[in-house]
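Have a look at this one before I ask anything.
For this depiction, one protein chain was excluded, whereas all remaining protein chains were kept in their positions.
Right after this comes chain A.
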Amino acid sequence: MMLLPHPLVTVILTLLWMVLTGFTLGQLVLGVLAGILGGLAYRRITPQRIIVRRPGAIARLFGRVAGDIVRSNYDVARLILAGGRHRRRRAGFVRIPLDMTSPNGLAVLAVIITATPGTAWIEYEPRNGQLLLHVFDLIEGDDWVRTIKSRYESLLMEIFE
């Protein structure tokens, strides 16, 4: 049996343990123990080892998402303030065909879409790769399929696949 089926999970759990308790040798030992146990437990859920590639792509994705979150926060806050007077806003569903199949990539995409106000992940159909999104403000001519695929999916596929 491998002791570290998920090194990334173990490292992050150990770090979290140290941050929450203290940076001493004793806590390091306990933290590593907790990290290894966490990694072993995680293997039960996800046998496949998490592989992350291309740090450059990760940095680019991070910057892009941070900017988008700020912008969409502003947009949604303004729309809520406009309230009843703003009758032209139209919410609706958008179906997006995804090419990405990596579960980890999909999980990160879910985090991105949820963290960005104005888009909500409703359901994903693994049989045909269709993602159903709910969009708060469907602006005419805005191509959501292309936005999601070119802004996020292509980078996520570089990182996880």
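The criterion applied here is as follows: a residue touches a chain if its C-beta (ideal position, glycine included) is under 8 Å from a C-beta of that chain, and two chains touch if they have at least 3 such contacts; residues count from 1.
What we mean here is this: contacts and distances are computed from a predicted model.
One subunit of the complex is not drawn; among "FeoB-associated Cys-rich membrane protein", "NADH-quinone oxidoreductase subunit N", "Cation:proton antiporter" or "Sugar ABC transporter permease", its UniProt record names it "Cation:proton antiporter". Here one chain is not drawn; of A:41, A:70 or A:139, the residue touching it is A:70.
The chain not shown here touches chain A at positions 16, 19-20, 23, 69-70, 73, 76-77, 80-81, 83, 91-95, 110-111, 113-123, 125, 128, 130, 132, 134, 136.
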